[in-house]
Every structure is written in structure tokens, then in C-alpha cells.
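Note that one protein chain of the assembly has been removed; the remaining protein chains are unaltered in position.
Moving on, here comes chain A:
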């Protein structure tokens, strides 16, 4: 026997339904309330964010483009087989003695002069003591109390066109450490080829207030370094490295907040991203009423996030002291003047000269002088042509398009500046049209021929000869009587159609200006004829 329970009629069921309805209602109300609160919090956060300012200082390490290491004659070549560019000095063998590479001093003084630093007449080397396997002496030779350059600045230009001076606290010379390779099971492998590679450390004042400013400052440093030809400025390969000290504080506050060091940013964009991320993290912490801990964070470019550095290093106490193995460096007035004279034209000077001498817009001058090689390429074009603006247009559009597409350096670009200059002259002398010039340009990308050769070979010379063009025009006009009538009745737009037809018939070789003039003459003469 089955027992049937009529639960729908039970009073408990009604209660259940009632309860359930209330529950749903309640839930909806609560979630919408939570959403509102959340929205409010976010809105507040946006509001709160703008009340903070970031305080950023950058420490930049630039590998110097010398042939040999800073204290020994081993090669600094990148990519040699492991532990092959080493000797007792850079291996830190007892009894070996360092001897300073003169070029390192010269390069560092050049950088100091280019960044408006005071060049200290006397500077000394110090030992920075710490135990790390890629530093076999257990100290790094660096400069501490008396660096070679101090109190400089560079000027950055922000997107809104405003200028800002960024102070440079100091620039000093030091040696690089070796390379540790960690992905070898339970061991770390040490390659000491890089040990002793000359480095220049450039320390900025905490003058930077945003990731944009940091990016611009770093870009400017690279520009100066490459103009001086003392560092190749490649962050991806590690010849230029950047660590950032970041803190935040309320706007108007004079005291600094607790700073966090961010390392391991291996591209210019990553520097910008990592700093942005860290500023956000610190604001979130403060807004949540938490404390910022002084620590070192590593940027992970793949995950686009920051992670605390976990090494077995202990708290640093470097016990700096003057290195008794090295004599003081004295840069006297004569030497300084000599180096000053050898300074090349610097980015800002070149940019201003381009604006003045070549009458270029600021925009053009900025792009053309962004790298020394691009500026050189541009000026080599001007040895062949004096059409400054056309040369600039060709470089900024056609040339840079290819360079960016192929991800190459301007030095590797197929078309020589001389040939590009010749091409511009061919246009200006009305030998070829601008349209044909683009075809010739594309042809030059794959062949070594000069534009003159290509034009001759392919018979691309523009037809400017009126009698020859008149014949073509007559043909077209005869073939399209309806369109001629249209023109005569006032539809002057059809002239475009005629020009197109003539260009087609001449395979683009007709001089468009001559065609236009001749067409108008012919059509207008028909007009008078008709009227008579």
C-alpha cells in the first residue's frame, strides 16, 4: 500500500513557499545593495587615487662599449662560450691586481658632461663587500663616497609638450658581475665571462612622478648613450638595465613614503608597465589601511605582475671601503676640456639644428633625431638632394614603415640614403611621378640598382612631352564623346575620369600636371567652339 502525502496542501508547504519568496526577494535586494556599495568603493578609489603622487628614482646600469674589461685585458664580447673570456684578475685569484681601463674613465666623463654633471677632479674606487657566486672576489669594485660625476640633470619633454628637468644624483664606474644560470636541477651554473665588464651606474634624483616620466627619462638616457656611442642601449640583451625605487605619498606631502625596489624589467615598455603596476599596488594597500613593506620585487614580463624576490641573500651591509689596489682617478681641467671637445652633437642640439637648418616641423625633427643612426641616414640623403622636407617625409613614412615591419635597424635597411636622395631628385626634376617613385622604391628594396638604372631599364620616364600627350588625350576624348558633352554642360568633375584614362593608357608615366593642363585647354577650346 502506497501512502500518498498531499504535501501541497500542508501548511508547512505554504510556509516554505512564503519563506522561499522572501529569500529570493532578500537575495536580490542584498546583491543589488552590495553592487551599489562596490560601485561606490570603486568610485571613491578613483577619487582617492588622484590624491596620491608617486615618487620614483631610477638606477640605470649601462654596459660600456669598450673592447676589454674594466680592470683586465679580457674581451667583453657578448655570446662567447662560457668561461672563455676570463683571467686571474676577473676570476678574483689571490695576488692578481686590477689596472683601470682608461677608456672607461673617458666614457663616463663624456656621459657626465652630456648630462650636465659636475666632473669631480678626484674620485676613488671602493669595495662593496658581499658574497655571491657570480662575484668571485666577494666584493664588487665600485665607487661610493667619491664618484666621478655628480649633480647633473637631463630634460624630458612630456606628451603635452611641457619640459621637466630630472636631476642626476651621480654617475659612477663599476664592474659587472658574472652570470648565474639557475635551470640546472639542484645547482646554479656560473659563467664569469661578464665579470669585470665595465658598467656605468646612473642614479637619478627621486624627481620622477609617473611611469610616463620614467619611460621618457630612460629613453632620453638611451638616446644620449647611443649618440655618445658608449653603450648600445639594448635592454633586451641587458646592456642597459634599470631598477626603480618607487614610493607614494599624498600630494603636497614633503616626506617620502616607504620605498619598494622593482627589478628585472627588460624592456622600455616593461619599465613603464611595472612602475604603473607598483604604484597601483601601493595605493591599494594604503587605501585598505595596510602598510607598505620595504622590499625588492621582481617584474615577471610574461605574467605582467610583480613578485617578491626570494634569494638566500641576507640583509645588506656592504662595508664599503676604499680599494687599496687602485689609485685615485684625477680628471684635471686639461683632460676635461679635451673630452669636452670630443663630445659629438647631442640629441637636443641636433633636433634644434634640424628645425633651424632644414626648416623641419618639430614633429619631424623629433622622429629623425630619435636615434643617431636615423639622423645620420637622413643627413646622408641631404648630400644628394636639398629637398629637406621630401627627404623627411620619405624617411618618416616609407623608410620607417619598412624598418618597423621588418623589425630591423636603419643600418640594415636595404636602400642607401644616396639612392633615396637620387629618387627624390628624379621626382623633383619631373623625370618620374610620385606614384612611379613608390614603385621604384619597392623595386629598390629587393635590388641593388640605383633609381636611375631602374627608371631607364623599365622605361618609366615620365611623359612630359606635350605633343605625345596630346595624341593620347585626343584618343581618349574621341573615345568618350558622352563624357566630353558632360564636361561641356558643366560637369567639370569628369576631368578626373579623363586623367585616370590617360594615366592608364600611359601606364602611369604621364606627368599628371601636364595632362591636367592640356586636358583643360582642349576641353575649354571645345567649349568656345560650341558657343560660337
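Operating definition for what follows: a contact is a pair of C-beta atoms (placed from the backbone, for glycine too) under 8 Å apart; a residue touches a chain by one contact, two chains touch by 3 or more; residues count from 1.
Note that contacts and distances are computed from a predicted model.
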| request: Leaving aside the chains on screen, match the unshown one to its UniProt name from "ATP-binding cassette domain-containing protein", "Putative phenylacetic acid degradation protein", "Aspartyl/glutamyl-tRNA(Asn/Gln) amidotransferase subunit C" or "Beta-ketoacyl synthase-like N-terminal domain-containing protein". | output: "Aspartyl/glutamyl-tRNA(Asn/Gln) amidotransferase subunit C"
| said: Tell me which of A:74, A:117 or A:231 is the one touching the absent chain. | reply: A:74
| remark: Among A:88, A:344 or A:500, contact with the omitted chain is made only by A:88
| From the list A:300, A:342, A:386 or A:406, which touches the chain that is not on show? | A:300
| In the full complex, which residues of chain A touch the absent chain? | 66-68, 72-75, 81-88, 91, 99-103, 105, 122, 124, 129, 131-133, 180-182, 184, 186-192, 298, 300, 307-308, 310-312, 314, 317, 319, 322, 324, 326-330
